[in-house]
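This report concerns only the one structure given below.
Removed: one protein chain of the complex. Kept in place: all other protein chains.
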Amino acid sequence: MSTPAAAPPLPIHTAIDRPHFALQFDDYHQQYDACVLGMWVFLVTEVMFFGAIFTGYAVYRMLHHDAFAMASNELDITLGTINTFVLLTSSLTMALAVRAGHVGNSKRVGQLIVLTMILGATFLGIKFFEYYHKYEDHMAPAFGLPFEAPKAVNDAGLAGPFQLFLSFYFGMTGVHALHMIIGLGLLSQFLPRSSRIAPAPGAAVLSALNIEVVGLYWHFVDLVWIFLFPMLYLIDRSDTI
Amino acid sequence: MSAAQASLKTYFTVYALLIVGLAATVAVAFVHLGFWNLPAALAIAFFKATLVVLIFMHVKYSPRLTWIVVSAGLIWFAIMLALTIADYVSRSWIPERPYSVQPTEPQGLEPPRSFQTPGNKAAPTAKAQ
Partner (left out) sequence: MSATLEAPAIPPATPPTRLPRNYLNAAYTVRSWLLTIDHKRIAILYLLGVTVFFCIGGAAAVLFRLELMTPEADLVESETYNKLFTLHGVMMIFFFLIPAIPAVLGNFLIPIMIGARDMAFPRINLLSWYLFMIGGAFTLFVTVAGGVDTGWTFYAPYSSTYSNTYVMATAVGIFITGFSSILTGLNFIVTVHKMRAPGMTWFRLPLFIWSHYATALIMILGTPVVAMAILLVALERGFGIGIFDPKLGGDPILFQHLFWFYSHPAVYIMVLPAMGVESELIAAFTKNRIFGYKFVAFSSLAIAILSFLVWGHHLFVSGQSIYAGMIFSMLSMLIAIPSAIKVLNWTATLRKGSITFDTPLLYALGFIGLFTLGGLTGLFLAAMGIDVHVHDTYFIVAHFHYIMVGGTVMAYLGGIHFWWPKITGRMYPEGWARLSAVLVFVGFNLTFFPQFILGYNGMPRRYHVYDPGFQVLNVMSSAGASILGIAYLFPITYLIWSLKYGPIAGPNPWNAVGLEWMTSSPPPTHNFAHTPIVDFEAYEYPSSSAAIADTHGN
């Protein structure tokens, strides 16, 4: 939604020359409001998108509580906590980048965006390490890979729902990771621009809008994880100690 | 609308609260609360999410329309979750033939038992005799 960085080329140019915002808008404020509202509406669709899989998760957790608890305890809580920490920190750097964009400090924007991207990449790295670990433990229920539930689960006759949990784990974190990758893409596209075109007149306000919009997206991805983490990693941890 | 911006201090405070929330949610998970583990985890998650939405995503400083959009997302998710869960919760409630509690003696021609409902429990026939 990084709408109009520059006025899009149109078949016919009208007499009105508006260098700093797209032609369909009357002024910069209208464009700003429209873009931010557009991002929010998009985020609502994302809420419903993730909401659907959360609904499925809730239903299955209710139906197969014991198996879900056993499977949740197979996840690496240390890595999960570190990852949450990393993502929350990236949210802070993103928020600061947005703020720097609004006050027109484009050098600071560049630094903070780099930092945000490093943190995002770290998150993905840890996530894929966890995936690999699950694959090695034969707990990746996809592509017909070997799948073995632990003996306790098999003895309880819960191998099926155990696998369901891991399906949800991979499905939910996978879709989340996909959003992270898209977020990194948005940020990277945005990174050179924010530092390079700053001197052009009006570009500073524009990049403030772009950062604001991308920032909203990034925070949303963070929000999803805030819910994913306790839902996936923290079921009935107390019973295992 | 871009004018109102939180101060740096606010951002760092929020960040600190988020980290505290993270620590709390992990810690609470290891305390045996039985049923209440889930509500506790959800409450902390909602607390963290509210902070992010209000401060990091500037909703606190946004026009009413943004509030409406955000709440629409929440309400519709709640509708989906509530009505779906309602089905799963109440599926086991189907009573075992509640109307066969008082069996009536077979009296001449009457519909088979499976068609009987409380309304047509062969009452007219009984009255006629």
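Here are some notes:
Order of writing sets the labels: A and B. Residues in every chain begin at 1.
Operating definition for what follows: a contact is a pair of C-beta atoms (placed from the backbone, for glycine too) under 8 Å apart; a residue touches a chain by one contact, two chains touch by 3 or more.
The shown structure was predicted, so the numbers you read here are calculated from the model rather than taken from an experiment.
Only one of A:G80, A:G120 or A:P141 touches the absent chain when the whole complex is considered: A:P141.
Annotation for chain B: contacts to the undisplayed chain at residues 65, 72-73, 76, 79-80, 83-84, 86-91, 93-94. Although one chain is hidden here, its contacts on chain A can still be listed: residues 1, 3, 8, 10-12, 14, 22-26, 30, 33-34, 37-38, 41-42, 44-53, 55-56, 59-60, 63-64, 67, 141-144, 160-161, 163-164, 167-168, 170-171, 175.
What we mean here is this: only the chains that are shown with their structure count from here on.
Per-chain CA centroids place chain A at a distance of 25 Å from chain B.
Note for the complex: chain A touches chain B at residues 29, 32-33, 36-37, 40-41, 43-44, 47-48, 51-52, 54-55, 58-59, 62-63, 77, 81, 84-85, 88-89, 91-92, 94-96, 99, 102-103, 208-209, 212, 215-216, 219-220, 222-223, 226-227, 229-231, 234-239, 241.
By the touch criterion stated above, chain B contacts chain A in their complex at residues 1-2, 5-6, 8, 11-12, 14-15, 18-19, 22, 25-26, 29-33, 37, 41-42, 44-45, 48-49, 52-53, 55-58, 62-63, 65-66, 69-70, 72-74, 76-77, 80-81, 84-85, 88-89.
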